[in-house]
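So, subunit A:
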Amino acid sequence: MSHSPPLPQASWSPPPPGDGSPKLRLATVWLAGCSGCHMAFLDLDEELFELAKRVDIVYSPLASDVKVYPEAVDVALVEGAVANSDNLALARSLRRRTGLVVSFGDCAISANVPGLRNLLGAPGAGSGGSAAAVLERGYVELADSQPGYPRAPGILPELLERVLPLHAVIPVDLWLPGCPPPAPRILALLQALLRGERPVQLGAAELQFG
Partner candidate 1 sequence: MSKPAPARLRCCDASACRNAGGLALRQALLAARAAAGLQPTSLAIGAVGCLRLCGRGPLVAADGPGGSRLWGGLSPEQAALLVAAAWVDADPPLALASPQASPPASPPTPVPPASAPLASSSDPLASYRLDLSHPFFSLQQPVVLEHCGLIDPDCLDQALAHGAYSQLRRCVRQLTPEAVRQEVRRSGLRGRGGAGYPTGLKWDTVALQPPGPRLVVANGDEGDPGAFMDRTVLESDPHRLLEGLAIAAWAVGAERGYVYVRAEYPLAIARLRRALDQISQRGGFGVAFTGTPWPLRLELRVGAGAYVCGEETALLQSIEGGRGTPRPRPPYPAQRGLGGAPTLINNVETLAAIPPILRQGGDWYAAIGAGNQASADKPASGATTATLGSRGTKVFSLSGAVVHTGVVEVPLGMPLRTVVETMGGGVVGGAPVKAVQTGGPSGGCIPAALLDTALDYEAMASLGSMLGSGGMVVLGPHTAMPELARYFMGFCVEESCGKCLPCRAGTVQLAALLDRFVAGQAEAADLDRLEALCAMVKATSLCGLGQSAPNPVLATLRHFRPEYLAACREEPRWA
Partner candidate 2 sequence: MASIGTPTQRGCSGAVAGDREAITRLIQLQGDDPAALIEVLHQLQQIEGYLAARSLHQVARQLRLPLSRVYGVASFYHLFRRTPPPVHCCAVCLGTACFVNGALELLAVLELRLAQQARAGGWVLERMGCLGACGSGPVLRLDQGLAIRVRLAPAPKLDAQLEAIGLPPLGRATAR
């Protein structure tokens, strides 16, 4: 049942503790989510200092100003569902450039709250999409003044017909549920990665949604 497409080989092997060793190249990615998972990452508080010694954050809305997803990333924590064309393009490109992709939080895993728009305009399940319906709802029906669709081709990303979980568009290696995942779970995951555990086995208690 696992995804069978060949995964890019990770360039990274676990760094031994101590100074001077190559650091883990970590990306954190923010797709269609509320940024709550990133906030939970910040809840690591003083652990962040320990982490900084062994991890390079190479791409992140929190701690990096890089605009283009870099090459040869070891681990990516991906928050949020895939809801528009930008999300989709970024997901595909990060998959090509990343060793281990983690669906980080409920939105990436199940589409969660962003996915609720899939209930709009989709009579019955499995067919149709909600893109037009959600725009109609948001920009016309509920508009206080000047109802009209936002149209800026090439500037605003197009909505996908359905909001999808990350693993529906690219192979995912690990899932870390939670809305958001509590900081101790995030820490446990990162520590396991730093110990060189692959695949990482998360305990059942680490898997609670919500």
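Inclusion criterion for the candidates: all candidates are chains of the complex that A comes from, given by their letters.
Structure notes:
Here is the rule we use: a residue touches a chain if its C-beta (ideal position, glycine included) is under 8 Å from a C-beta of that chain, and two chains touch if they have at least 3 such contacts; residues count from 1.
Just so you know, these numbers come straight off a predicted model, no measurement behind them.
The candidate from 1 or 2 that touches subunit A somewhere in this complex is 1. By the touch rule above, subunit A contacts candidate 1 in their complex via residues 1-5, 91-92, 95-96, 125-126, 169-171.
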